[in-house]
Each structure stands twice: as C-alpha cells, then as structure tokens.
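A single protein chain has been removed from this complex, and every other one stays in its place.
Right after this comes chain A.
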Amino acid sequence: MSAVAFTGTSVMDVDAAKVRGAGSNVHFDKVSVAYGAHVVLHPLSLDIAPGEILAMIGPSGSGKTTALRAVAGFVRPASGRIRIGATDVTDLPPYERGLGMVVQNYALFPHMRVEDNVAFGLRAQGADKALVTERVKDALGTVGMSAYARRYPRELSGGQQQRVAIARALAVRPRVLLLDEPLSALDAQIRRNMVEEIARLHRSLPGLTILYVTHDQTEALTLADKIAIMRDGRVCSHGPTTELYRRPPNRFTAEFLGRANLLPVTIVEGVGSKGFATARHGDKMLTGAGRDEKTGAKSLLCIRPQHLSLTADSEHTNRIVGTLREVHWQGELTHLMLDVDGTPVRISATRLPMALPEPGATVPLFFTPADTSLVPEDAGV
C-alpha cells in the first residue's frame, strides 16, 4: 500500500504554498551539554540560516541528537545560549519555542484520527475552529494524505504515518522544523521515496528552516544545504554539502560522507596558482587538488570510487596500478576491489569494459586531478 502511495505524489505540491512557516535562523552559541561529569556535547557554535536545511550526521553517541534536543528544549545546556530568530530560547519550555518536530517512530497519538493528530498543535495553541480546519486541510494536502484524514494511525503504513507526523509538525507553521532520524524506521525503498518527498516539500516551502539529524549520509547528501559532521560530541567539519563532499577537510569527513579511497602521499611540490599540488605515492607522481600543503608534508589523496576509471583519456592524467581482488555486481553499480601498494581501493562504476580482468590481474587506474582532494593526515580527528 505504501509503495503505491508514494508514486506519482505531485500532491505533495498541492496547496503547499499555503503551509509556509516563517523560517528563522538557529544560533548555537557555545552550547555544551553534560550529564554529571560526562560531557556529551562540547561547546558548539553553529548557525543555521533561515530556510536552510542543515543535516547533522555522525555515528551513534556523537552528540547530534543531543544538539537537536537542546534546540527542542528537552535537554538543558550546561553552558551557552540557543537563539531562534531574535529570541533566546535557552530558558523557554518546549511549548513556547514555536517549533515542529518529527521523530523516528512517528509519535502519532494512537487514539486520535489523522485529522485530530494534525490539529493537535493548533488546538493546543488556541487557534479558532475555522483556522484549525483550514490548516489541517492544507497540511494534509501538502503531504498527500487528505484521503486519510478520518483514519487512525494504526490503519496507516509506516510511510503514511511519517507523512502525517510531518503534516502535524507543519500545521503549526513552525519557525524551525526538527527532524530526528525521521526515516530510520522505514524500509529502504520507502526511505528513498520519502527522502525525495522531503526534498520536494522543502522546495515548495523554501522559507522553512530544517535541522535534520541522521546517521544516513545519503539522506544528508540528498537533502541538506549544509552538513555538520559530529564526532565524540564535537563538530569535526561543517560546510556546504557539495564542498564538504568534494573537499573533505579531514579523514573522518572523507570516510563518513560517502566512500573514499585515501592514498598516502608525500607532497613534492606545494599548491600552485591553479590549486593543485604534486605528490608522490610510491614511485608514482600524482596531481591533486590541495589547500595549503607544504612540500615534504605527509597527506592523503582522496579519490571517490566513482572517479576512478579503468580507461585512460585526456583528462585522466593521474595513473596508478593496482591488483584486482574482487568484483561485486550490484545491478546499477559494479564495485571493483583492488589493492594499490597495500592500500585498499574501490572503483564504483555504472559501465565497465565487457571483459573484466580476472582477480589477481594487475590493472592501471586513471583519474582526474580535479576529482581529487588532498586531506591532511593529522587533521586532529
């Protein structure tokens, strides 16, 4: 039922213009959270611009959910202030912060019909009956759930329940929408569809500021304008999504945000005027995009698996040699696992030569300098 419900969902755009929240910026000013002596969030300073989607990603226990709960008002910072728009909300209870929130397990009220779930926040805020009716209709229309208004949550699929949860959060026209692993409870196919639905929703609600917490890098890459990568209670990198992916500032970011091949290199010639440095890997001289690498410095050359090729062309001026170990066919993609001077290297390709070499064969690999990024080996993470 759910798979059908998600196809052809142009309904997501219907009436969306009416459900516009007045997006506000969120400002973390040295916010830290501790449970007793255990610090779970080290002083965090971060801004989310109005209308921006910031994805906080990181492994379990990295502090991302704690940061979100501090914005929601469920966790009291040990130090620092949180501002939403011009309001310092640090000392405000959750019900006075003007937020919307969607969590992993939907948290719909099981004894209420869909329409009453969506109306809950409006009624709690004392909206009059006509406004409640109008907003519920708009919010359900926005997420394509108008036909399910009279149903109970138990009569809906997981994906449909999550849409209702989003409608419930949007109905109050929140200043900021908090999404805490909202798709984690859904199966893979529905999750992929829901990511696209949320992206479409945000395009139709460009003013809505969203803080999106997830451990799924695909969701973050698809949805976020900016990403903050958390580790051990700290932000280890923060920036525009494409920039962070293409030019990871440290090893953890390179490996956490997408797959990365990291070849150990020594800088032979520092970054020139075009932004490239020359580096040595074994007996091979390679060119990579750098920042301010100095001659003689140890570094890692980051190459994404899809940027490695088995065939040479005029742009693929970098060449290394590896030994093919395994081939994994996954339908849309084929993954080749190789060994390059002791470093495991992966190639992901949609199209490969008809006759692949046998495992154990030595194969040349080519890549473009512009598709690489030099990552400091000792970036402090």
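One rule holds in what follows: a residue touches a chain if its C-beta (ideal position, glycine included) is under 8 Å from a C-beta of that chain, and two chains touch if they have at least 3 such contacts; residues count from 1.
Following the convention adopted for this analysis, contacts and distances are computed from a predicted model.
A.B. asks: Out of "Pyruvate dehydrogenase E1 component subunit alpha", "Putative solute:sodium symporter small subunit", "YeeE/YedE family protein" or "2-aminoethylphosphonate transport system permease protein", what name does the UniProt record list for the absent chain?
C.D. replies: Of the names offered in "Pyruvate dehydrogenase E1 component subunit alpha", "Putative solute:sodium symporter small subunit", "YeeE/YedE family protein" or "2-aminoethylphosphonate transport system permease protein", the one UniProt assigns to the missing chain is "2-aminoethylphosphonate transport system permease protein".
A.B. asks: Based on the whole complex, identify which of A:36, A:93 or A:360 touches the chain you can't see.
C.D. replies: A:93
A.B. asks: Looking at the whole complex, which of A:31, A:67, A:84 or A:101 touches the chain that is not displayed?
C.D. replies: With A:31, A:67, A:84 or A:101 as choices, the missing chain is touched by A:101.
A.B. asks: Where the complex has a chain not shown, which of A:41, A:56, A:72 or A:132 is the residue touching it?
C.D. replies: Counting the whole complex, the residue in contact with the absent chain is A:72.
A.B. asks: Please pick, from A:135, A:168, A:215 or A:346, the residue that touches the omitted chain in the full complex.
C.D. replies: Touching the chain that is not displayed is residue A:168.
A.B. asks: Take the complete complex as the reference. Which residues in chain A touch the chain that isn't displayed?
C.D. replies: 72-74, 93-101, 103-111, 120-121, 124-125, 165, 168-169, 172, 178
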